[in-house]
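Excluded from the complex is one protein chain; the other protein chains are retained at their positions.
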Amino acid sequence: MIKLASEAEATLSSFYEEMRDKGAPRLRAAGWASFSESGVPNRRVESWHYTDLKTAMGRPAPLATASRAALSLPRAHDSLRLVTLDGVFRPDLSDIARLPDGVIAQSLRDALAQGEPHVLSALASADIGAQDPILALNAALMQDGVVIQIAPGAAIDRALELTTLASAEAAQSTYTRALVMLGEGARATVVETLGALSSAPAQDNCALVLRLAPGARLDLVTHFSGGVDQAIRVASLLAHLDAGAMINSFALIEGEGLNRRQIFARLDGENARAVFNGATLGRGRLHADTTLIMDHAKPCGESREVFRNILDDQSVGVFQGKVIVRPGAQKTDGVMQSKALLLSEQAAMNNKPELEIFADDVQCGHGATCGRLDKDQLFYLTARGLPRREAEALLIEGFANEAMDAIEDEQLRAFLSDRVSAWLSRRISR
Amino acid sequence: MAARQETVARVESIDVDAYKYGFSTDIESVKAPKGLNEDIVRFISAKKGEPQWLTDWRLDAYRRWLTMAEPRWARVHYPRIDFQDLYYYSAPKSTPGPKSLDEVDPELLRTYEKLGIPLREQEILAGVETRRVAVDAVFDSVSVATTFKAELAKAGVIFCPISEAVQTHPELVRKYLGSVVPVTDNFYATLNSAVFSDGSFVYVPKGVRCPMELSTYFRINEQNTGQFERTLIIADEGSYVSYLEGCTAPKRDENQLHAAVVELVALDDAEIKYSTVQNWYPGDSEGRGGIYNFVTKRGDCRGRNSHISWTQVETGSAITWKYPSCILRGDGSQGEFYSIAVSNGYQQVDSGTKMLHLGKNTKSRIISKGISAGHSQNTYRGQVSAHRKADGARNFTQCDSLLIGPNCGAHTVPYIESKNPSAQFEHEATTSKISEDQLFYAMQRGLSAEEATALIVNGFVRDVLQQLPMEFAVEAQKLISISLEGSVG
Partner (left out) sequence: MLEIKDLHVSVGEREILKGLTLSVKAGEVAAIMGPNGTGKSTLSYVIAGREGYEATTGDVRLNGENILDLDPAERAAKGVFLAFQYPVEIPGVATMTFLKAALNAQRRARGEPELQTPEFMKRVKEAAASLGIAQDMLRRPLNAGFSGGEKKRMEILQMALLQPRLAILDETDSGLDIDALRVVADGVNALRSPERAFIVITHYQRLLEYIRPDSVHVMAQGRIMRSGGPELALELEERGYQDYIAQEAA
């Protein structure tokens, strides 16, 4: 074990002292031990090579304390909302009473206090993402969040929105964790919203753990927005899929600051299927890192990833996607695609699509491209009468659309399209 | 399905012990004692009668090497190497400075004959004016035979052991040695800089198209001898040279370390084609023995519109750690990397390339074909980057992997970094097994499973084989068959 030396790690250690007796001591201790081995990752850690968290973090901001703010949050779509504000689950801002049959929700704090073994073991997710120090740190320091259990066979029509917001006027650190468990054959749509209500540079470390029992299906839409230049957001998604389960997800990343979305997904049963798509709209000095490990542990799995990075100003995009096919995971079918558009002289993109294949009867591939808008396409559109900026906007929109094709919920899709259009119209009007 | 099973069984049954070139030659060696220290470095330098600047250069490298750690990022696993348990110098006993092949130890020539190296044949066949190959053969550490020197000299091409170039062309060696792969580049390159034994030196003057393909055959012979080749090729403005490197090694039970450095420099409008067929001893069927091949190869497209092309066929070695790269510095320069890497038994390959786009309108192309069988692990690792000023840079990368049997692995690790919006990068990778439809089709037409596999594999690697000079392509195709089918050939 490396001794924690830096000031940052000393501060984090004090956070741990504060949180260690707040439920799930073994999970916290294991997380802390794992984090302590490597500390805050810098560029020398291979999986963090393009995102130097240690430098960006400097000294961690103080741990968030519960705010009492009475807020009225606007609604962007017709979802049932579960709000975590400044590191604390807020039933008063949530639609707890309106949850349909088959959905049980409680705060993480309560769940940890009750300590039900199956919930604790689901939360731990020890077997995937285990190597990541920031996910381990989340386990050690988790303050609150929400735990949702969806009954076997339940089909939940309305989307459940897990909203995580920061409102404090001063910089703060939050550590939140949410768990969504879908029983056998259950079906639901989840919207994961991460935003900021203030202009203070928050440091948010959040995790969403998904457990899909056999035959369950989850549609997931993730939206990152807000954030200021110095803000840091690391959001980990852990997805376990049992046999025949399916996840169909899309994430839209916008805003500013340093963002890292890391996905650890494992197909743990045969015939499971996963779609992880996403688009990043980079402006200002946004640093947006998507790191994905798609782990095929059992035969006959299928995975699809379509990512689009649209990078303007001095924004930097990172895509690291690894498809693993374990020994014996025969008949795996995996296709991953990452394309980036650089719209300004200062924008930059780093693509690292990986394949790690230990079974022979598989079809796996990936593609990655990077460049600017296609001149032939631009000429075609302008020759039809579109002014250059509009032609560019149409092409950019089309570029983003390719990652949004798989979204089935019309309302959510329209919401996301509007976000893309809004981003583009700001670009045109400049 | 049956066809597939049969193929797998066939491939599994391949006896890696059947390594065709596994035999050793008994020639007395002049050796330095085991281990490495400043005295050994001085001994090597003194043995070669090197000038002081080179001795100092080696010592500087050695001291830096002491502060460095072995790289651990590659996907290869091997027991720790005890660098004090290796010999760093050995030279075959031979009359000094043979003037012709007649003066060369006949035992050595017989060794080459067994290997099928057409050294003598080349002289006999010299009447075939258009396809001559000059061979600078390396036996263990010292170059002992050089042919076609006179003709090359007529064209002004310098092609000689680097130890000789140090004496005859010190200004060129001093100017370019370590200018592409700096002394401190990496652990193995730094070690090589301290103890390099010998290797080839090529200088092609301005405007000269080298009249023949230049070729070196390597052979590791002495037990526990680290072999540290050093090759330096300079193509001056508007010149062209094609260089062939081929290797085989005798069978040994203990692992042998090989850490070569190859530096290429292409000035304005110059072109260098560097082709390798590597077939060193891969270890036995249990994974014992075999060569550790930790090579640093890099080309510097220093001049405008310069062009460097690497082509490699890698079938041997227990461990391959090798990334022939291009620094695309000159505006309009081009880099290419064509690779076939075949692994079987317990071989581990971690190989690929780096294409660093620094200049404007630079282009690169990467075609990599990996074939894994047995219990082997085969990784492509590559980097393509465009710096801020690399306007109009272009890269196309195609990485394909073929898996034969359920116990091997194929991995792809590309790093694609762009800091310039006008740079256009495209990367594609696929992993699959041999198509059962193709196998069935070929077998229905009467081919055995083994023949059908060879046929399909040959189709899979065709794009790369086409890049090799004709005689090399034939040899390479044969090697791939041997590597995958054992007894064939």
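Order of writing sets the chain letters: A and B. Residues in each chain are counted from 1.
Going forward, a contact is a pair of C-beta atoms (placed from the backbone, for glycine too) under 8 Å apart; a residue touches a chain by one contact, two chains touch by 3 or more.
These figures come from a predicted structure and were not determined experimentally.
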Neighbouring displayed chains - absent chain, whole complex: A
Among A:175, A:224, A:358 or A:399, the residue in touch with the chain that has been omitted: A:399
From A:42, A:382 or A:411, residue that would touch the chain that is not displayed: A:382
Chain not shown: contacting residue from A:122, A:147, A:336 or A:391: A:391
Those residues of chain A which, in the complete complex, touch the missing chain: 374-377, 379-388, 390-391, 394-395, 397-402
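Here is the rule we use: only the chains that are shown with their structure count from here on.
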Centre distance in Å when chain A and chain B are each reduced to the mean of their C-alpha atoms: 43
Residue ranges of chain A in contact with chain B within the complex: 46, 327-328, 330, 340, 342-345, 347-372
Chain B residues touching chain A - in the complex, by the definition given at the top: 73, 388, 401, 403-433
